[in-house]
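Have a look at the structure below before the remarks.
With one protein chain removed, the remaining protein chains of the complex are shown where they sit.
Order of writing sets the labels: A and B. Residues in every chain begin at 1.
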Amino acid sequence: MNNFFDLKLVELGRWIEAFFADFPSLKLVVHLLLCTLPLALSFMGAFAFTTWLERKGLARIQNRPGPNRVGIFGLLQPIADGIKMLIKEDIVPERSDKLFHFLAPIMLMIPALIGVGFLPLGDGLHALPLDSAIIFFFAISSLNTIAVFMAGWSSRNKYSLLGGMRAVAQMISYEIPLVLSAVAVIMIAGSLNAQEVVASQQISSWVGSGNILQEFFGRILGWNVFKPWGFAGFIFFFVAALAEANRSPFDLPEADSEIIAGHLTEYSGFKYAIFFMGEYISAFAIAGIGVTLFLGGWNGPVFSGLPWFVLKLFSLFAVMIWIRGTLPRLRVDQLMGYAWKFLFPLAILNIFLAGFYHFIERQWGTAIAMLAGWILGFGALQLAATALSRLNQSPIMRSKRVYQLVE
Amino acid sequence: MSLLAKGILKGMAVTAKNFFQSYYRKERLPTVQYPEEKSTITPFTRNFPFLLYDGDDAVDGMRCTACTLCERACPPQCIYIIKDKDEKGKPILRPRIFDIDTSVCMSCQLCVEVCPYEAIRMDSAFELSNENRFEGLLINRGDLLKSNDYYHALNPVEARETDDRIAAKNALAEAKKKARQKKTRLAAAKAKRPPSRLKKSPPAREKPPQPEKSE
Partner (left out) sequence: MSPVQTMPPRGYHLSKDELGADILEVAMGPHHPSTHGVFRMDLKLDGETVVDLKPVFGYLHRNHEKIAEDISYPMSMPFTDRLDYLCGMTNNWAYALSAEKLIEIEVPERAEYLRVIVGELTRLVNHCLLIGFFINDLGALGTPLLYALREREKILDLFEVLSGARMMVNYIRFGGVRCDLPEGWLGECQRIVDAFPAFLDEYETLLTENEIIIARAQNVGVVTREEAIDFSLTGPMLRASGVNYDIRKVDRYGIYDRFDFKIPIGGHGDCYDRFMVRMLEMRESVKILKQAIRDLPDGNIMGKAPKIFRPAPGEAYGRIEAPKGELGFYLISDGTPIPYRFKVRPPSFVNLTALRHMCLGHKVADAVIILGSIDIVLGEVDR
């Protein structure tokens, strides 16, 4: 079996539950705890590790060594940061709306953790295995807009307010391309169940065949990202996910060069830490759903399951860090324009492309569908993208500038 | 902008290159981990001034004659000099108080340039943090005085040039003195008593420093 790791974990859970077999009500509690607690704790641990990874990665991109004082390679830096955050003074602005100022970080944390629950981490490792998990996920993850705006509004700071306004506009706008690019996947998979979406990304005729090569590639080549509509969809999804998670280059709500820290300006100490953690965990959740929808979930050669999911999640995060280390941010009107005038039409076009691909696949088989999809479908997308960007650009930006050197 | 933005991908390639090269190329990771390793200081680095003395005794060998040229040339006026007097109240050509307020000093080196006795030089020491921001940053004569050996260790080239200059000057003064002594002897031969007060040569108090010895 190549999903050995997941099965062992599930077995472990059953084993623990077996102790409480005689007490049905207690067993339910234990079951719930087993579903949620390891998940919450491991994602908090992942958050700590990611802050280290981000600081280290950014530092190396910027030609500096990064944190290297606490522990080997500075690995204990997140702990030091945590302690620092804990013992810092918690400053609440005098004229702020204290209740909402207090509630905002919690409001951000809860949907983030619920969202994580919808992720199929492995074969059978699924905290909330709903039949409509994906739609639920999008519903829950859009809740953090409210938290950010609560923070922005209640702080009674102009920068916070601007940040909150930006966050609302941005997150609501990018929800649409995000969901639309996921629609294509759901269409093809024929299910809103996350596990079934993952299962649809295996080449089912290859996986159980016993041929080693087919076993190996059957778990890779089926990923949606290798299909033309899936590739385009993944790009749209990723871009929209960056915006949803307030990551660079769409980190406008906390644009430090413009509005200091946006909605976070008036937060300090542990509230800030919670806010920070909530944002990272919702970024994890969105990256995780991206992995599920496009990168084959926990599918992978040699051993499927949790390790592959974690690997994919962190590599997606590494790309986010890489982007953060490279790109400047967009302006607020460009950000909205990019969502509504560029991603939105293209995501809709991508749904048609997915349908077109599916139709050809049913009629003439996968090979022709791939060929047609990559050449015709992707060509059409490319054409549309070029046309849209030309339409959106002002004429002055279209031509490459030439600079004259005079005496 | 088409589906894949070319310029952005190019930029990403540059940052990726920097990321990987920072692991194996020195010029891509120029950080100096300060308290453990210190950035090399050039001999010319200037920070705050110090006073030079020759020989072993700091006070006797002081080159400074309290002429207050540096005090007057100092743009932020951070030097404070009071001339010394002996027990009888007769002025001695050396400072009794020579204070430099390093919280005011802007390390401009003008005091070094105006000093005719090569008595003041710029130090390269930089770890000068102090708990007391008033007295701690006001450096007085005792702490300012550093030996010529210190200067030689700090900046060997310039120190040697300075020593040569002083030696040449002393030789000149010596020659002048001899000439004058010869004159006075001749005059003494004519008149019976030489006028003793005229004997002083311009850098009067100065002991002839021996460059070979201080090296």
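Please note the rule applied: a residue touches a chain if its C-beta (ideal position, glycine included) is under 8 Å from a C-beta of that chain, and two chains touch if they have at least 3 such contacts.
Computed from a predicted model, the values in this text were never measured in an experiment.
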item: Residue of A:259, A:339, A:354 or A:369 in touch with the missing chain, whole complex considered; value: A:259
item: From A:162, A:346 or A:360, residue that would touch the chain that is not displayed; value: A:162
item: Contacts of chain A with the absent chain, listed as residue ranges; value: 58, 61-64, 158-159, 161-162, 165-166, 248-249, 251-252, 255-260, 324-334, 393-394, 396-397, 401-407
item: For chain B, residues in touch with the removed chain; value: 1, 5-8, 10-11, 13-15, 18, 30, 42, 44-46, 73-75, 106-110, 113, 122
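Simple rule for what comes next: only the chains that are shown with their structure count from here on.
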item: Euclidean distance of C-alpha centroids - chain A vs chain B, Å; value: 62
item: For the chain A and chain B complex, residues of the former touching the latter; value: 57, 60-65, 68, 232, 235, 322-323, 325-327, 346, 381-382, 385-386, 389, 393
item: Interface residues, chain B side, partner chain A - complex; value: 1-4, 8, 11-12, 14-16, 18-19, 22-23, 28-31, 33
